[in-house]
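For this view, one protein chain was removed and the others were kept in their places.
To keep things simple, chains are lettered A, B and C as they appear, and every chain counts its residues starting from 1.
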Amino acid sequence: MAADPATETVTTDQLVAWFRAFAVEIEAHNEELTALDSAIGDGDHGTNMRRGCRAVLAVLDADAPEDVAGFGRAIAMRLISAVGGASGPLYGSFFLAFGTTGGKVGELTGEQLAAAWRAGLDAVISRGKAQLGDKTMLDAMIPAVEALETGVRQGSITEAFAAAVTAADEGVKATIPLQARKGRASYLGERSIGHQDPGATSTALLFRTAADVLGP
Amino acid sequence: MAADPATETVTTDQLVAWFRAFAVEIEAHNEELTALDSAIGDGDHGTNMRRGCRAVLAVLDADAPEDVAGFGRAIAMRLISAVGGASGPLYGSFFLAFGTTGGKVGELTGEQLAAAWRAGLDAVISRGKAQLGDKTMLDAMIPAVEALETGVRQGSITEAFAAAVTAADEGVKATIPLQARKGRASYLGERSIGHQDPGATSTALLFRTAADVLGP
Amino acid sequence: MKKLINDPEDVVSEALAGIALAHPEVTVDADLKLIVRGDAPVSGKVGIVSGGGSGHEPLHGGFVGVGMLDAACAGEMFTSPTPDQMLEATKRVDGGAGVLHIVKNYTGDVLNFEMAADLAKADEIEVEAVVIDDDVAVQDSTFTAGRRGVGATVLAEKICGAAAESGATLTEVADRCRQVNDNARSMGIALTSCTVPAAGKPTFALAEDEMELGIGIHGEPGRERRKLGTAAEVAELLVTPVVDDLDLTSGDRVLAFVNGMGGTPLIELYVVYNEVAKLLSGRGIVIERNLVGSYITSLEMAGCSVTLLKLDDELTTLWDAPVNTSGLRWGV
Partner (left out) sequence: MKKLINDPEDVVSEALAGIALAHPEVTVDADLKLIVRGDAPVSGKVGIVSGGGSGHEPLHGGFVGVGMLDAACAGEMFTSPTPDQMLEATKRVDGGAGVLHIVKNYTGDVLNFEMAADLAKADEIEVEAVVIDDDVAVQDSTFTAGRRGVGATVLAEKICGAAAESGATLTEVADRCRQVNDNARSMGIALTSCTVPAAGKPTFALAEDEMELGIGIHGEPGRERRKLGTAAEVAELLVTPVVDDLDLTSGDRVLAFVNGMGGTPLIELYVVYNEVAKLLSGRGIVIERNLVGSYITSLEMAGCSVTLLKLDDELTTLWDAPVNTSGLRWGV
């Protein structure tokens, strides 16, 4: 990665490596995600994400995406058709918008990368109609994307992602005292308080692996 | 009770008192009988017998039997219509034959009493088609009735019942190593070995209470 | 004990009250614990009476109606009903062509039905009794109580009901019942025990990795305790002895019945059915008809049984004939 923030870029291959790293983390955190979802949902977030990631890996193995748009679309279509549940369409919408905004290009600058993330975030919001504080993946994604945007304007991609990871992790922790207003956890009413949101937890992994793979 | 074995008799009222004492013991041993039946049957022998005894008590309370035949028939009809299962028809047949053989008389001599028991035993055998060693109530009833018969020929009713109780209790214990060939326990095959038969256990109570009420 | 009940003593009578309210097309006698076809007796038709301990629902009460039973006698939980119930049921369904008693082979059921038949004959009602004993888990012998009646009972009740509906005589309907019994065998497995409400605790205890093979329908323990197997292994353990005992060979046509014991959900029964079908097709045995669901249960026991009935054209036609009961319904 180039040291100069203005010229450093991320290639499609790096994005693919990012998703691969994410898939590894999902495997590693399968039980944790499922346990979190058992407490306030239906106990399948880990297996949902794992099923989706495995399906995506098969596609990525067979056909390396040509550009950012192809990367986003390939992942989105597989997630949408393999996951189901709430997380399938939400993460699917994220990657579809990420790719569309990233465009048919082979690499993204920091600002372009942040714009792709923002588009993904907006797609999750418009698909799921949730907002900050509803105890969903958005509680990790919104602050992290904001940190990423600020970060790439002010410094390197590395620093931007470091800030995004911190923001995502804080967002995850912030879900604990919240009462869920969206998703299955909302059925629990006050009993959802005191538990960490599984979707926010998997979203934090998306940032952590991005920092590891795209950030250094 | 007269001391002279040749002239001592048992009245219908004493027989009623015997059944009442049996009903008390059945209540007291309900859990034990059910536990024994759970091990090798279907866990209802205690409640079956209790239901039957309660139904009989209601009849005896309403209408005191006039003679031994009436005593036997009243108990038999209620047991048959209130118990179901294997024990209902078997104990029902026992009391019906006991009464019929005892006859329309107000009291029985020791030998007549033993003959009534024998008739009851035969009815159980012809109803259930089991024999000694099949791990059923017969394993208590056959030796006990034999002891009773010998006893009344040789001594007092008291001594005869004492011998019958011993024989019944030994018969109960003898069921433990047996493999069941009749009743539900037979479905267990070899796994029925090592357990005491519930029906033999309730039959021993029938003798013990007879000894207590008719014997002293 | 976790059950949706009030007093354990009242489960049977309250369930009957619920059945009476839910199914106005049958007549429920709350005192005698009878469920009788609303239009009984059907003049000129052979009446069919069955019954047994409660806790096996929908058997038998759920099978009362056109094309199946005319009356069912409900006993206490897992306890045979009594002769007076059976006698009254017999009287109520006698349309002049006699009455068939379908009796599961348990000492209690057999003895009580025997007494009832004697009483009915004294009342000049023609009665035939057929004892169902299809459970291959139990060794058959004339010196023992013999095999239990399990899954084949459902099939016998359906097929005899159709035969009676078609105008068959008492002898013909009874022969049909014996044909079903002779050509059907069952084997069952439990993953958990059931709890008899009055007992308040499970009849037997199974470790988390154990199953009971060769169970009956009363929570009685099975013949053997084994390590919990996969559905494929379980299906093999159930199908093989049944196929062997029936001497089924390639080309034979069967009705395959995968029955849930009460606590096993339908999705698992279909997984088992899939395995059963694979095993049978591997042996060239043709499943011509099937039944998958919880029809003869053992309270909330988890587990299943497999029953195979060797079919011929007549049995198949009788199986397909209309039946209109709460537990089994088609063609009407």
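Keep this in mind: a residue touches a chain if its C-beta (ideal position, glycine included) is under 8 Å from a C-beta of that chain, and two chains touch if they have at least 3 such contacts.
Computed from a prediction, not measured in an experiment: that's the story for all the values here.
The chain not shown here is in contact, across the full complex, with A, C.
In the complete assembly, the contact with the undisplayed chain comes from C:Pro265, out of C:Gly38, C:Gly96, C:Gly167 or C:Pro265. When the missing chain is restored to the complex, the residue among C:Ser50, C:Thr79, C:Asn105 or C:Thr192 that touches it is C:Thr192.
Among C:Glu208, C:Asp247 or C:Asp313, the one in contact with the hidden chain is C:Glu208.
By the touch criterion stated above, the residues of chain A touching the omitted chain are 34, 38, 40-44, 47-48, 51, 80-90, 127-128, 181-184, 186-189, 191. Within chain C, the residues in touch with the undisplayed chain are 2-7, 11-12, 14-19, 21-22, 54-55, 57-58, 62, 191-192, 208, 211, 228, 230-232, 234, 262-275, 277, 287, 290, 292, 294, 297, 299-300, 302-304, 329-332.
Simple rule for what comes next: only the chains that are shown with their structure count from here on.
Common neighbours of chain B and chain C under the contact rule above are absent.
Here the chain pair with the top count of touching C-beta pairs is B-C. Centroids built from CA atoms put chain C at 55 Å from chain A.
Each chain gets one centre point, the mean of its Cα atoms, and the points for chain A and chain B are 77 Å apart. None of the residues of chain C touches two or more other chains.
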